[in-house]
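So the structure is just underneath, and the comments pick up after that.
Only a single protein chain was left out; the remaining protein chains are all shown in position.
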Amino acid sequence: MAQMNKHQKNPEPLEDLEELLKRLWPEVRRRHLYPEIPLPRFDDSPSPVAMEIRNKQIILNLDYISTMTRSLPAETVLEALLDHGVSHYTCCPWDLSTHLRLYARAKEILGDRDLARKATDLFMDVVADTHAVKERQSSLPELYRNGAQTPMEEVIFSLYEKIWGLDLGSKGDQETANRLVTIPYLDKRRWMMSLARFIRGIRPLLEDDNGSIPDEQTRMGKHGFQQYAPEEIEQALREFAREAGSPEQFAEVFEDLQSELEIPVQNTSEGMGHGAGNPVDANRLYYMKLAENYALPLLKIPMKGSGYLHPHSHRPWEVCQPFKDLDPWSSFGKFLPGITQIWERREGQIYGRKEKTPDCLVIIDSSGSMVDPRSHLSYAVLGGGCAADGYLRHDARVAVYNFSDAPAGGKEYLPFTRSRSLIYQVLCRYFGGGTALDLEEVTSVAQESEADIFLITDMQITNLDQTVSRFARLKNRVTAVHVGKKSGALRFIKASVKNQNISVFGVNETNDIPRIVLGSVRSYLAYE
Amino acid sequence: MENGKYRHTVREIYDFIQSRLYFNRPDLQVGGEQFNSTLLFTLLTALTGGKALIIGEPGLGKTTAAEYVGSLLYQLPVGTVWASEVGGHPEQTEEKIIGRPDLGKLNQGQEEVVWSHFVQLPVKIVDEINRLPETKQSMILDGVDRGNWEYLNEMILNSEYCLFATANYQDQGTNTIIAPLLDRFDVMVESRHPGPSYGFLISQRQEKEELLRHPDLERELQDALKKRSTPEEKDSQIAAVAEAFGAHLEESLQLPTLDHTSRTKVREQIASIALEQDANAYARMLLAELSFCDRHGQKRSNEVCEEGCHYTGYLCHRLRNCASNRLPVSLSNYAKALAWFTEASTVGIEEMRAVGPYCLAHRAQWTDTHLSLLQKDRRNDPLQIHLAREAINEVFQRYSEQAEHVKEALATAYRIFQGEALEPVAGDHPIYVEIRKDLNLEE
Partner (left out) sequence: MFNPFEDFKEFLSKARTLPLDRLSADHDQIMAELTSGYGKLVEQELKSLVWFVEHNRVIEAYKTATEVVKDLSYDAHSIEDFCYVLDSGVDIPYLISGPAGIYVAALCNHVAEEKIVLRLGEMKRTLHFLGYRLPYGKSLRIEGDTGNFTGSALQGGDITVTGATGDWTGAGMTEGKISIHKNCGRNTGEWMQGGEIWVGSRIRGLGRITSGQIYQAGEAITGDALL
């Protein structure tokens, strides 16, 4: 004890630490290739962890630093902590999208939110630390050489000893560490597989013998989701929707993390605000974000010639050219080659008549034969969403008629609206019953509004013949997208042969639905 | 040290403009310091003799920033700067922009050119350049590119110059600036709305323009510019007036300025700043992504990128055009200028990343798909600058992951080029393929 005291120092005063931080920070930034994060700050609230990252700012815990600086130079401690924090930003997870994917994978394997969080945090720590040590000449080993605080840390430090080739004085479980040493932590392309292997290795340690989760944190703290900016959240959700295995997986992950993310508030009117608010319908959000990955290009405002020539610019007069376009003022009253200027006339461009974009009525089949959008990816919902988004972008309105056995009440109708949120809410509704359209209602809406119609169904509609004949009499443009057996579609096609306004598309693979829908919308809205 | 003295002077000019003349929010962070991008890039353009395209809504200070910077950095009263500006409208003629025959002498059968102020003065401002016909846009950019102007077989040379062109967003009645002309601008920045507080402040400080006016010197300069003297005489007359104006600023506003010799020295200092290897390698990686095409040899705007190409994850898949050779020149010049300005001894990745979006924004033609995917993103920048910034950051992420590998590839390529029998370093990124092409190893 006396010997230990001899090596212990008094904690550094805050002013000195702040000066030291200001001196070290530029060098740390330089070593990490100048990450765009603000100067870290200190926090003196009692906490067992070394740091926290909030909205990209690293917050260093004074308590922890005081403890560590008793046996290590303050410069070493600060540098190591900064390396760790910055490495999370520049290497792993880098962004929310990667963080979500890692968490989703861990949750898939472990099935428990807290375990998945812990496993993900540990994995990211190992990657970030190894990256800092290998690529950024970090002094993290000095910090860790000071001793592990938990059994998990012992194992991790043993792992570090083996993969860094440094002695950290660790006494962790070698068997577990040996399972983890061959994982390619720095190969980003293999992080998903590496995470699975990592979890397999540490799983017994994640739960104690009683099956409960030990409430221990690593010294570096948890990796919360509040460190990400709102723009990152929107983009990350869009990417995650595309990569999620199913709507269920998306919803599961989203619901786990909703309280921590600055989640967009579900407005009843339009768009998304930010901040704490009512819980978000994860399934609806999934399709909204997924549809954003199938964006339509912008419609260019048509230009056409005005039919009138106007003076556009000057050019030098040449001897053989007529005088009628002469500009006497620019020519100084002279007829001299090189001085005399004539007007070059061009036809003016004016805006063509922009056709009013019609509204759109999306008729979506949610009978039992269609995929339940909550449990599996429903390309019908996705296609309907893509169509809706295409029209909304052009300030048109969209109505949704979601039907199953409509005459028996299995239907939901949303009148024409520009609220994206409400549109998706109705699109995602799943009745799962029989299949029959309420033709009176649908055709009445269609005729009054002259809207384009998108019908997405597997054509197993009980009143298909009546549907076909009714649609054939409509003047609206109708796109029917059918999934599955072709017999129903054939009848539709046959009926529509004489009608130029009906297009029928059969899809062999359901993931063709968004492409077909987009193609139709594109051609309707006259894209270049 | 002299280096420090010049930098200190330019800093004071920046601080003065920001606090007394051009009120706007900081929107760019470099080396822990906050800057306003419009003011910063205008200043760097004036320092390096570059060409800046300033866009923005009407009345948001696009021309103002350039006028103040030009006035202070080149020791010209702002009234003179105003008088030399070229307005963008279709009736502009070569005679109004560059020069005209001396009418009196012309009637006597002699050709003598009366040069415009625009051509004679080093600060060249074109307001609403997109409203000029293409021929006139091209004429101005040609002249600024070469630094010499011709009319009636006479020529005038500019020893130093910089160009600021403003443009409103596309609206009815404007021409576009075609791609080859856009490419000749070094940077594009947006002059933004300053926010309600700064905006209100502007209304309370309407006398600010008077700070840079000096009617007597303006008249003197006007006379000097009108005189029929040799270029050397004219230069020395202008220099004398500039020196007097500089002295006036020092006395009345305690604001030091730079004369021609000092500005030349500053440019030499800027040019001598070295690039760190990371900045160098990063720039090469960026250029690789902007020009590469696995299928067709290089990116071309008349060729469509194939689906299913191995490199769809890189920028080349999202672009329609190929980066020009002017881009690395702009990147290098402005990164060095920024490093000089922020007292960095070398150009690092930070400087490259800071200037990159502004150098790339007007040059990149993105595919419709990419535009529509990102146009709804939350952002502070106009779409073009936002897309460029995203691209720069994305390449930085890739560089961050494999920096050592890339540098090793380049170092190994050096040795192979020298004749050593080595295998080039392999990797997934287009830079590795391009290195093989440079070494004549690509099949």
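Order as written gives the chain letters A and B; numbering starts at 1 within each chain.
One rule holds for everything that comes next: a residue touches a chain if its C-beta (ideal position, glycine included) is under 8 Å from a C-beta of that chain, and two chains touch if they have at least 3 such contacts.
Because the structure is a prediction, the values reported are computed rather than measured.
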{"item": "Selected from A:186, A:282 or A:474 as touching the chain missing from the view", "value": "A:186"}
{"item": "Among B:275, B:331, B:344 or B:433, the residue in touch with the chain that has been omitted", "value": "B:275"}
{"item": "Full-complex contact with the absent chain, from B:60, B:78, B:132 or B:413", "value": "B:413"}
{"item": "Sole residue of B:15, B:306 or B:404 that reaches the chain not shown, by the stated touch rule", "value": "B:404"}
{"item": "Touching residues on subunit A - with respect to the absent chain", "value": "109, 130, 133-135, 137, 162-165, 178-179, 181-187, 193, 196-197, 200, 203"}
{"item": "Subunit B, residues in touch with the chain not shown (by the definition above)", "value": "275, 277, 280-281, 404, 407-408, 410-411, 413-414, 417-418, 435, 438"}
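The rule we apply is simple: only the chains that are shown with their structure count from here on.
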{"item": "Chain centre separation in whole Å, for subunit B relative to subunit A (CA means)", "value": "34"}
{"item": "Subunit B to subunit A touching residues, read off their complex", "value": "29, 31-32, 90-91, 93-95, 100-101, 103, 106, 133, 135-136, 152, 172, 278, 348-350, 353, 368-369, 371-373, 375-379, 396-397, 399-401, 403-404"}
{"item": "Subunit A residues touching subunit B - in the complex, by the definition given at the top", "value": "25-26, 29-30, 33-34, 36, 39, 90-91, 94, 135, 188, 230-231, 234-235, 292-293, 295-298, 311-315, 330, 332, 334, 338-339, 341, 351"}
